[in-house]
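Here the structure is laid out as C-alpha coordinates; the discussion comes afterwards.
Left out: one protein chain. Kept in place: all the others.
What follows is subunit A.
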Amino acid sequence: MTVKLGIPSKGRLMEQTLAWFGDREIGLSRAGSDREYAGAVSGIDGVELILLSAGEVPRELAAGRLHLGVTGTDLVREKIPLWRTQIETVAELGFGHADLIIAVPKFWTDVETLDDLDAVAARFRADHGHRLRIATKYHRLVREHLQSAGVADYLIVDSQGATEGTVKNLTAEAIADITSTGATLEANHLKVLADGPILASQATLFASHVTPWSEAEQKTLTRIADMLGAKLPEAFI
(Lines give C-alpha, C1' and ligand atoms only; values in the text may rest on other atoms or scores of the structure.)
Protein backbone atom coordinates (compact mmCIF):
# COMPACT_ATOMS: atom_id res chain seq x y z
CA MET A 1 0.00 0.00 0.00
CA THR A 2 1.09 3.55 -0.60
CA VAL A 3 1.23 6.61 1.55
CA LYS A 4 -1.20 9.15 0.11
CA LEU A 5 0.26 12.65 0.21
CA GLY A 6 -2.05 15.56 -0.62
CA ILE A 7 -0.65 18.96 -1.60
CA PRO A 8 -2.24 22.19 -2.89
CA SER A 9 -3.08 21.94 -6.57
CA LYS A 10 -2.31 25.46 -7.70
CA GLY A 11 -0.60 28.78 -7.25
CA ARG A 12 2.40 29.80 -5.24
CA LEU A 13 1.56 27.43 -2.42
CA MET A 14 1.84 24.46 -4.83
CA GLU A 15 5.07 25.69 -6.40
CA GLN A 16 6.71 26.33 -3.04
CA THR A 17 5.59 22.94 -1.77
CA LEU A 18 7.06 21.18 -4.84
CA ALA A 19 10.31 23.10 -4.39
CA TRP A 20 10.47 22.41 -0.66
CA PHE A 21 10.16 18.64 -1.14
CA GLY A 22 12.55 18.83 -4.14
CA ASP A 23 15.22 20.46 -1.95
CA ARG A 24 14.94 17.41 0.28
CA GLU A 25 15.38 14.92 -2.56
CA ILE A 26 11.70 14.03 -2.80
CA GLY A 27 10.71 14.86 -6.36
CA LEU A 28 7.07 15.80 -6.65
CA SER A 29 5.58 16.82 -9.97
CA ARG A 30 2.35 16.94 -11.86
CA ALA A 31 1.71 14.00 -14.12
CA GLY A 32 0.88 15.03 -17.66
CA SER A 33 -0.67 18.41 -18.31
CA ASP A 34 -1.13 21.36 -15.98
CA ARG A 35 -4.79 20.57 -15.81
CA GLU A 36 -4.43 17.04 -14.54
CA TYR A 37 -4.63 16.67 -10.79
CA ALA A 38 -2.55 13.51 -10.48
CA GLY A 39 1.08 13.64 -9.52
CA ALA A 40 4.32 11.73 -9.90
CA VAL A 41 6.81 11.01 -7.13
CA SER A 42 10.52 10.27 -7.48
CA GLY A 43 13.29 9.71 -4.97
CA ILE A 44 11.17 7.56 -2.70
CA ASP A 45 8.97 4.52 -3.20
CA GLY A 46 5.54 3.89 -1.82
CA VAL A 47 4.22 7.45 -1.99
CA GLU A 48 1.25 8.55 -4.07
CA LEU A 49 0.84 12.25 -4.79
CA ILE A 50 -2.64 13.78 -4.90
CA LEU A 51 -3.21 17.38 -5.90
CA LEU A 52 -6.25 19.06 -4.42
CA SER A 53 -7.50 22.40 -3.14
CA ALA A 54 -5.65 23.50 0.01
CA GLY A 55 -9.06 24.02 1.58
CA GLU A 56 -9.95 20.36 1.14
CA VAL A 57 -6.76 18.94 2.63
CA PRO A 58 -7.94 19.24 6.27
CA ARG A 59 -11.20 17.45 5.56
CA GLU A 60 -9.46 14.63 3.67
CA LEU A 61 -6.97 14.15 6.52
CA ALA A 62 -9.78 14.07 9.07
CA ALA A 63 -11.80 11.67 6.92
CA GLY A 64 -8.85 9.27 6.68
CA ARG A 65 -8.49 9.53 2.91
CA LEU A 66 -5.00 11.07 3.05
CA HIS A 67 -2.08 9.92 5.18
CA LEU A 68 -0.18 13.16 4.79
CA GLY A 69 -1.20 16.59 3.62
CA VAL A 70 0.22 20.07 3.15
CA THR A 71 -2.03 22.99 4.00
CA GLY A 72 -2.21 26.11 6.17
CA THR A 73 -2.59 25.89 9.95
CA ASP A 74 -5.50 28.32 9.64
CA LEU A 75 -7.53 25.94 7.49
CA VAL A 76 -6.93 22.99 9.81
CA ARG A 77 -7.97 24.98 12.86
CA GLU A 78 -11.07 26.44 11.23
CA LYS A 79 -12.32 23.25 9.62
CA ILE A 80 -11.44 20.53 12.11
CA PRO A 81 -12.67 21.17 15.65
CA LEU A 82 -10.99 17.95 16.82
CA TRP A 83 -7.71 18.68 15.04
CA ARG A 84 -5.66 18.02 18.15
CA THR A 85 -6.77 14.40 18.25
CA GLN A 86 -7.13 13.71 14.53
CA ILE A 87 -4.11 15.35 12.99
CA GLU A 88 -0.50 15.91 13.93
CA THR A 89 2.14 18.33 12.67
CA VAL A 90 5.11 16.64 10.99
CA ALA A 91 6.96 19.70 9.74
CA GLU A 92 6.41 23.42 9.36
CA LEU A 93 7.50 24.31 5.87
CA GLY A 94 8.57 27.90 6.53
CA PHE A 95 6.51 29.58 3.81
CA GLY A 96 2.92 30.58 3.24
CA HIS A 97 3.17 32.70 6.37
CA ALA A 98 -0.07 34.47 7.08
CA ASP A 99 -1.81 35.85 10.14
CA LEU A 100 -5.50 35.72 10.80
CA ILE A 101 -6.16 39.25 11.99
CA ILE A 102 -8.99 41.64 12.79
CA ALA A 103 -8.88 44.92 10.89
CA VAL A 104 -10.89 48.11 11.23
CA PRO A 105 -10.98 51.33 9.16
CA LYS A 106 -7.72 53.21 9.45
CA PHE A 107 -9.45 56.44 10.43
CA TRP A 108 -10.74 54.76 13.61
CA THR A 109 -7.85 56.24 15.60
CA ASP A 110 -9.78 55.51 18.80
CA VAL A 111 -9.59 51.76 18.14
CA GLU A 112 -6.31 49.93 18.71
CA THR A 113 -7.24 46.81 20.68
CA LEU A 114 -10.15 44.51 21.49
CA ASP A 115 -10.87 46.77 24.50
CA ASP A 116 -11.75 49.50 22.03
CA LEU A 117 -13.57 47.23 19.61
CA ASP A 118 -15.82 46.00 22.42
CA ALA A 119 -16.61 49.53 23.62
CA VAL A 120 -17.25 50.73 20.06
CA ALA A 121 -19.52 47.72 19.41
CA ALA A 122 -21.71 48.68 22.40
CA ARG A 123 -22.04 52.24 21.18
CA PHE A 124 -22.55 51.18 17.57
CA ARG A 125 -25.41 48.88 18.52
CA ALA A 126 -27.09 51.67 20.49
CA ASP A 127 -26.70 54.09 17.57
CA HIS A 128 -27.62 51.81 14.70
CA GLY A 129 -29.96 49.25 16.20
CA HIS A 130 -27.87 46.32 15.04
CA ARG A 131 -24.66 44.73 16.19
CA LEU A 132 -21.26 45.70 14.76
CA ARG A 133 -20.63 43.43 11.78
CA ILE A 134 -17.36 41.59 11.23
CA ALA A 135 -16.96 40.05 7.77
CA THR A 136 -14.95 36.85 7.58
CA LYS A 137 -14.82 33.30 6.31
CA TYR A 138 -13.18 32.12 9.55
CA HIS A 139 -16.39 32.07 11.59
CA ARG A 140 -15.34 29.60 14.23
CA LEU A 141 -11.84 30.93 14.91
CA VAL A 142 -13.02 34.53 15.10
CA ARG A 143 -15.98 33.74 17.33
CA GLU A 144 -13.87 31.65 19.71
CA HIS A 145 -11.25 34.41 19.88
CA LEU A 146 -13.78 37.15 20.63
CA GLN A 147 -15.72 34.98 23.03
CA SER A 148 -12.62 34.14 25.07
CA ALA A 149 -11.81 37.87 25.22
CA GLY A 150 -15.36 38.64 26.37
CA VAL A 151 -16.20 40.90 23.44
CA ALA A 152 -19.94 41.48 22.96
CA ASP A 153 -22.39 43.12 20.56
CA TYR A 154 -20.74 41.97 17.36
CA LEU A 155 -22.15 39.93 14.50
CA ILE A 156 -20.18 37.70 12.18
CA VAL A 157 -21.22 38.07 8.55
CA ASP A 158 -20.00 35.61 5.97
CA SER A 159 -17.55 36.77 3.34
CA GLN A 160 -15.88 34.20 1.13
CA GLY A 161 -13.80 36.66 -0.88
CA ALA A 162 -12.91 40.34 -1.36
CA THR A 163 -13.46 40.66 2.39
CA GLU A 164 -11.41 43.88 2.58
CA GLY A 165 -14.03 45.60 0.43
CA THR A 166 -16.96 44.92 2.73
CA VAL A 167 -16.44 47.98 4.94
CA LYS A 168 -16.48 50.40 2.04
CA ASN A 169 -19.51 48.56 0.62
CA LEU A 170 -21.31 49.08 3.94
CA THR A 171 -21.88 45.37 4.55
CA ALA A 172 -19.51 45.23 7.53
CA GLU A 173 -17.79 47.56 10.01
CA ALA A 174 -14.69 45.41 10.51
CA ILE A 175 -13.12 42.34 8.94
CA ALA A 176 -11.19 39.27 10.01
CA ASP A 177 -9.00 37.70 7.36
CA ILE A 178 -5.68 36.14 6.52
CA THR A 179 -2.97 38.61 5.60
CA SER A 180 0.69 38.20 4.80
CA THR A 181 2.01 41.60 3.76
CA GLY A 182 -0.90 43.81 4.72
CA ALA A 183 -0.85 45.49 1.29
CA THR A 184 -4.50 44.69 0.55
CA LEU A 185 -5.56 46.04 3.93
CA GLU A 186 -3.59 49.23 3.33
CA ALA A 187 -5.12 49.67 -0.12
CA ASN A 188 -8.57 49.34 1.40
CA HIS A 189 -7.84 51.86 4.17
CA LEU A 190 -7.90 49.25 6.92
CA LYS A 191 -5.52 48.66 9.84
CA VAL A 192 -4.81 45.65 12.00
CA LEU A 193 -5.73 45.62 15.71
CA ALA A 194 -2.59 45.88 17.81
CA ASP A 195 -3.21 43.09 20.31
CA GLY A 196 -1.86 40.34 18.14
CA PRO A 197 -3.20 37.97 15.50
CA ILE A 198 -5.93 35.42 16.19
CA LEU A 199 -3.63 32.85 14.66
CA ALA A 200 -0.22 32.80 12.98
CA SER A 201 -0.44 30.37 10.11
CA GLN A 202 2.08 28.79 7.74
CA ALA A 203 2.20 25.92 5.26
CA THR A 204 2.53 22.75 7.30
CA LEU A 205 2.88 19.03 6.60
CA PHE A 206 0.27 17.17 8.65
CA ALA A 207 -0.16 13.45 9.30
CA SER A 208 -3.56 11.92 9.93
CA HIS A 209 -4.34 9.76 12.96
CA VAL A 210 -7.63 8.77 11.39
CA THR A 211 -6.14 7.10 8.32
CA PRO A 212 -5.00 3.54 9.05
CA TRP A 213 -1.21 3.13 8.67
CA SER A 214 0.02 -0.30 7.60
CA GLU A 215 3.47 -1.42 8.66
CA ALA A 216 4.82 -0.70 5.18
CA GLU A 217 3.25 2.75 5.17
CA GLN A 218 4.66 3.43 8.60
CA LYS A 219 8.15 2.53 7.27
CA THR A 220 7.66 4.86 4.33
CA LEU A 221 6.69 7.62 6.75
CA THR A 222 9.85 7.09 8.79
CA ARG A 223 11.89 7.30 5.59
CA ILE A 224 10.07 10.50 4.53
CA ALA A 225 10.74 12.03 7.93
CA ASP A 226 14.44 11.13 7.64
CA MET A 227 14.69 12.76 4.24
CA LEU A 228 12.83 15.86 5.43
CA GLY A 229 14.90 16.05 8.57
CA ALA A 230 11.66 16.08 10.53
CA LYS A 231 11.13 14.56 13.94
CA LEU A 232 8.11 12.28 13.83
CA PRO A 233 5.39 12.85 16.42
CA GLU A 234 5.53 10.13 19.08
CA ALA A 235 2.34 8.45 17.97
CA PHE A 236 3.92 7.65 14.62
CA ILE A 237 7.17 6.14 15.86
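Note that a residue touches a chain if its C-beta (ideal position, glycine included) is under 8 Å from a C-beta of that chain, and two chains touch if they have at least 3 such contacts; residues count from 1.
Convention: contacts and distances are computed from a predicted model.
Undergrad: What is the missing chain called in its UniProt entry, if the choices are "ATP phosphoribosyltransferase regulatory subunit", "ABC transporter permease", "TPP-dependent acetoin dehydrogenase complex, E1 protein subunit beta" or "Peptide/nickel transport system ATP-binding protein"?
TA: The UniProt record for the chain left out of view names it "ATP phosphoribosyltransferase regulatory subunit".
Undergrad: Have a look at A:Met14, A:Leu155, A:Val210 or A:Met227 and name the one touching the chain we're not showing.
TA: Answering carefully, the residue with contact to the hidden chain is A:Leu155.
Undergrad: Out of A:Met1, A:Ala63 or A:Leu82, which residue would touch the omitted chain in the full complex?
TA: Considering the complete complex, A:Leu82 is the one touching the chain left out.
Undergrad: Going by the contact rule already stated, which one of A:Glu15, A:Asp45 or A:Asp115 would touch the omitted chain in the full complex?
TA: Checking each option in A:Glu15, A:Asp45 or A:Asp115, the one touching the absent chain turns out to be A:Asp115.
Undergrad: Have a look at A:Ser29, A:Ser42, A:Gln147 or A:Thr222 and name the one touching the chain we're not showing.
TA: Selected residue, touching the omitted chain: A:Gln147.
Undergrad: For subunit A, which positions touch the chain that isn't shown here?
TA: 81-82, 85, 105-112, 115-116, 118-120, 122-124, 127-128, 131, 139-140, 143-144, 146-156, 167-168, 170, 172-173, 189
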